[in-house]
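Everything on this sheet refers to the single structure shown next.
The complex is shown incomplete by one protein chain, all other protein chains being positioned as in the whole.
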Amino acid sequence: MELFPQQASSFAPHVDALYGFLIAVTAFFSLLIGTLVVSFAIRYRRRSPGEIPPVVHESGLLELVWTVIPLGLVLIMFFWGAAVYFRITRPPTGAIEIYVTGKQWMWKIQHGDGHREMNELHVPVGQPVRLTMASEDVIHSFFVPAFRFKRDVVPGRFSIAWFEATKPGRYHLFCAEYCGTRHSGMIGWVYAMKPADYQAWLSGGAAGESLAAAGAKRFQEQACNTCHAEQAGARGPSLVGLFGKTVHLQGGQTVVADEAYLRESITNPQARLVEGYPPIMPTFQGLISEEGLLQLIAYIKSLSPSPAAGAAPPAPSTERKPAKP
Amino acid sequence: MSGNGSHRHPTLGAYFGVFVTLMALTALTVWAAFQHLGIWNTPVALSIAVTKALLVALIFMHLRYSPRLTAIAVAAAVAWLAILIVITVSDYLTRAWLPIYAR
Amino acid sequence: MADAAHALAGESPPELQHHFVDLEAQKEASSLGMWVFLVTEILFFGGMFTAYVVYRASYRAAFEGASNLLDIRLGAFNTAVLILSSLTMALAVWAASQGKKNRIVVFLSATILLGAVFLGVKVIEYSQKFEHHEVPGPHFVVPHGLPRQAEMFFSLYFCMTGLHALHMVVGIGLLSWLIARARRGDFTTRYNTPVEMVGLYWHFVDIVWIFLFPLLYLLGRHTL
Partner (left out) sequence: MSTPAVIDTQSPPARRVHYLNARYGVASWLLTVDHKRIAILYLIGVTFFFAIGGIYAALIRLELLTPPGDVFLSETYNKLFTGHGVMMVFFFMIPGIPGVLGNFLIPLMIGAKDVAFPRLNLLSWYLFLIGGLTALWAVVHGGVDTGWTFYTPYSTVYSNGWVVVTAVGIFIAGFSSILTGLNFLVTLHTMRAPGMTWMRMPLFCWGMYATAIIQILGTPVVAITLLLVAAERLFHLGIFDPAQGGDPVLFQHLFWFYSHPAVYIMVLPAMAVISELVTAFSRKPIFGYRFIAASSVAIAVLSFLVWGHHMFVSGQSVYAGLVFSILSFMVAIPSAIKVFNWTATLYKGSVSYQTPLLYALGFIGLFTFGGLTGLMLATLGLDIHVTDTYFIVAHFHYIMVGGTIMGYLGGLHYWWPKISGKLYPEYWSRVSAWVIFIGFNLTFFPQFILGYLGMPRRYHAYPAEFQVLNVMSTAGASILGIGYLIPLVYFFWSMRYGKDASDNPWGATGLEWQTPSPPPTENFPVTPQVTGKPYDYLTAQEEVAVG
């Protein structure tokens, strides 16, 4: 019987160290209180029925001590926990992009090169993997215990998260947010593979058309190209080179064109309009499936030169290239 | 009145004065709504609403003449409403702060 | 003994419940209880105000456009009606504190009448929304030129004004009960707490509308 889960991701050791600290604190105080309670109860047991013990006067100093010590401890926990949290939430650059769609009750996974999987995810070890996740129906949660990795997949937006597997093996994939009748059946496996094995896996099997190519097709189908054309005087802004850039909005604000902004621009175009373009784009909410959205976004990403060294923090860019639906 | 002098009531004049003020403020807020005040339309409308609510509470509802505990209860309600709205909205406002567009 | 306490204070007034020392204490408890109840009401409406704030921030254009579809004349008229009803309610409380039975009945009746006018106008407004297919749900038609999220505005509009109207209906019921008691001569200079308590409730409902009116009817007008 296992008592402790495997450590198979880059942040698992950090989470476990934090856990160890908290276990130590928990054990110390539980034992302290338990020992004190039991020993007082025995040492000061009632010896005669009419006994009245002396009054012990309260001590302000003592109250202060047992207020300050827990306060100090929880502050340590907070900062340590926050540090680990930032490590978990900030994706590194140069990650492998994988797109996940959750629906009752399965995980659909699309790799950039067109590989598709169902309830299985193959990843290489030693390389960060960035998941862009969407739900077609209710809230799901992508949970890989061995990676100490969990993220709710909320319908209506993208959930973005990352991990880096460190140990080859086969690990449980669970849905952790209750999602209906077969919630406990929405499970699968994550295969962490040595890079060479991963390349072999990638080259095997039918890799269909790439995600960006599928997105390009949808771009035509939905007639996005009629407005977002690459020519002067087009009704919509150009999308080339858009991803990761800072966009100037009407009203003087700016926004970085990330997945969330692109998604919003498709489903709720009037929310943040690009400077210089009229609010003429209709909403596509409900007209494009979640998988389709992911493909469109992969396509728009493909229009920007990789690698993302360029996608630096939102420094005000000097060029004022209107770019937005 | 309940017999002793601890609960003073406003005079009839105060009631009518408050009524006239409330009507005037209603007219003002409608007028202001049509003006182009930039980002100030909403704050102006809400400030007028808060003023009106305070007048109703203080005079019509005798809050001004009530025990301190009553005022504390109302203050608690407003404070808790503020907690609910401010913290919830702060989540929405800060969601875009973490740049996660890197690739 | 309890009886002895009453004997000391003279006769026990009929309105005094057995577990209070005197009418003053009883009134203090009622008043605090009513205010605390209004505190819960503030947070009850507060949940919807939170939803309103969040979605208005997200779908500003839709909210402003949809807000302009409401009839501002009816909204403003209703605001005036409700403020006037608050005045008559305050006057009823004042009359009750003087123990003037006929005036209590007159002012309470006026309040009921004004409340009914408010609800009547609300019915007109609602039926217009039904005719224009602006009621959220399967039959909703997105108003021309507006983003789809206009539906969210109308969802909140109906929830907030609907709940407010429900409070008005309850208030009218309470006022009717007060009129019956006032006619029976229940309220004197010594005992008029129920009138005061219902008054607090009615003014609270007025305050809710004081916020609903700008939030729902006014916030998009400057874009016209």
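Quick notes on this structure:
As written, the chain order gives the labels A, B and C, with residue 1 at the start of each chain.
FYI, a residue touches a chain if its C-beta (ideal position, glycine included) is under 8 Å from a C-beta of that chain, and two chains touch if they have at least 3 such contacts.
Everything numeric in this text was worked out from a predicted model, so none of it was measured.
Looking at the complex as a whole, the chain kept out of the display touches A, B, C.
If you put the hidden chain back, the residue from A:A95, A:A165, A:C179 or A:A192 that touches it is A:C179.
Contact residues of chain C toward the unshown chain are 1-2, 5, 17-19, 25, 28-29, 32-33, 36-37, 39-48, 50-51, 54-55, 58-59, 136-138, 148-149, 151-152, 155-156, 158-159, 163. In the full complex, chain B contacts the hidden chain through residues 69, 76-77, 80, 83-84, 87-88, 90-95, 97-98. Contact between chain A and the absent chain runs through residues 1-5, 11, 14-15, 18-19, 22, 25-26, 29-30, 33-34, 36-38, 40-41, 44-47, 50-56, 58, 62-63, 66-67, 70-71, 74-75, 77-78, 80-89, 104, 137-139, 141, 143, 145-146, 148-152, 154-157, 159, 172, 174-185, 268, 285-286.
Everything below uses one rule, namely that only the chains that are shown with their structure count from here on.
In this assembly, the C-alpha centroid of chain A lies 40 Å from the C-alpha centroid of chain B. Chain A and chain C, compared by their mean Cα positions, are separated by 45 Å. The set of chain C residues touching two or more other chains comprises 58. Those residues of chain C that touch chain B in the complex are listed here as 23-24, 27-28, 31-32, 35-36, 38-39, 42-43, 46-47, 49-50, 53-54, 57-58, 72, 76, 79-80, 83-84, 86-87, 89-91, 94, 97, 189-190, 192, 199-200, 203-204, 206-207, 210-211, 213-215, 218-219, 221-222, 224.
Taken together, the chain B residues at the contact with chain C in this complex read 1-4, 9, 12, 15-16, 18-19, 22-23, 26, 29-30, 33-37, 41-42, 45-46, 48-49, 52-53, 56-57, 59-61, 66-67, 69-70, 73-74, 76-78, 80-81, 84-85, 88-89, 92-93. Chain A makes touch with chain C in their complex at residues 268-271, 279, 283, 285.
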